[in-house]
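Omission of a single protein chain aside, the complex is shown with its protein chains in their original locations.
Let's look at chain A:
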């Protein structure tokens, strides 16, 4: 036992693999772009300052996703475009998403990180695994992308884990403030992948397919669950959305593994949404995912980082609360410098979302 281990809290009885590569902090779309290295840098500083990295949390280095695994999700035409523009060193695939000479390498490494986290969660060498990666991926569609994303990390990891292992059914909970339009599109007709998104209503239009009426098609009918919440929705609203919709539907779906795509941009300090989640609110949601995975997936839980742009406050403290929950720490353990503003409960929104799913699930 080393000294550092003795500095951790006795409550921490869970093991955690943090899938991370230093290159995640070196890639940038532009020095003032919101999706920038500091998103991870200050959170890593927090982990060091709280003596979490080292013996409490094990770092695991990922490999880049293979071309074959990426092709399971994205079209060749799109991949060629991304590759060529990145080789050229400049370009963009949407107004907010720039391509640089690092894009192709960085995006493949992020996808590889998500695959590794899913593999680790499946293998259960650790109690949970967390892909602490960037760039994010849930706005990447098979043939195009936007919203700071290039390759759909979670979708690629989902396909990979189903191909590599006995895993056949995957539940994805996406709690980024923005709707996971890319992930939804990939699995819209897939009966074995349940995609649940809790997001801010009309936060961004993007494809505008995050409404409750989008529930899947063909064999995928009922496998898409959208829970749009109103601006200023906070901890109680998110808890209710999980307890009343995500959890019971997932239970009926009976997945082999739960992947939680966690975006910290629903934190009250984040400028890219109007949601009012607190750091401990994130911790509670992670605890719910953990409890669900323990009860219904033999403890198989993988986390994949999505958005979160308040890199000096919202992101590091929310990330800390997430780690605290994953390690088995107490509730409400994390304090943060700023006080949360008033939150709305979003009861009507949750009712509407439940009603939309009533055709497919008994709630």
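Methods note: a residue touches a chain if its C-beta (ideal position, glycine included) is under 8 Å from a C-beta of that chain, and two chains touch if they have at least 3 such contacts; residues count from 1.
Throughout what follows, contacts and distances are computed from a predicted model.
Peer 1: Looking at UniProt, which of "Sugar ABC transporter permease", "Peroxiredoxin family protein", "TusA-related sulfurtransferase" or "Hydantoinase/oxoprolinase" names the chain that isn't shown?
Peer 2: "Hydantoinase/oxoprolinase"
Peer 1: Which is it among A:79, A:93, A:334 or A:353 that touches the chain not included here?
Peer 2: A:334
Peer 1: Which of these, A:207, A:313 or A:344, touches the one chain of the complex that we don't see?
Peer 2: Selected residue, touching the omitted chain: A:313.
Peer 1: Considering the whole complex rather than only what is displayed, give the residues of chain A touching the chain that is not shown.
Peer 2: 2-4, 6-7, 9, 22, 25, 28, 31-32, 36-38, 41-42, 45-46, 48-52, 312-313, 316-317, 320, 324, 329, 333-337
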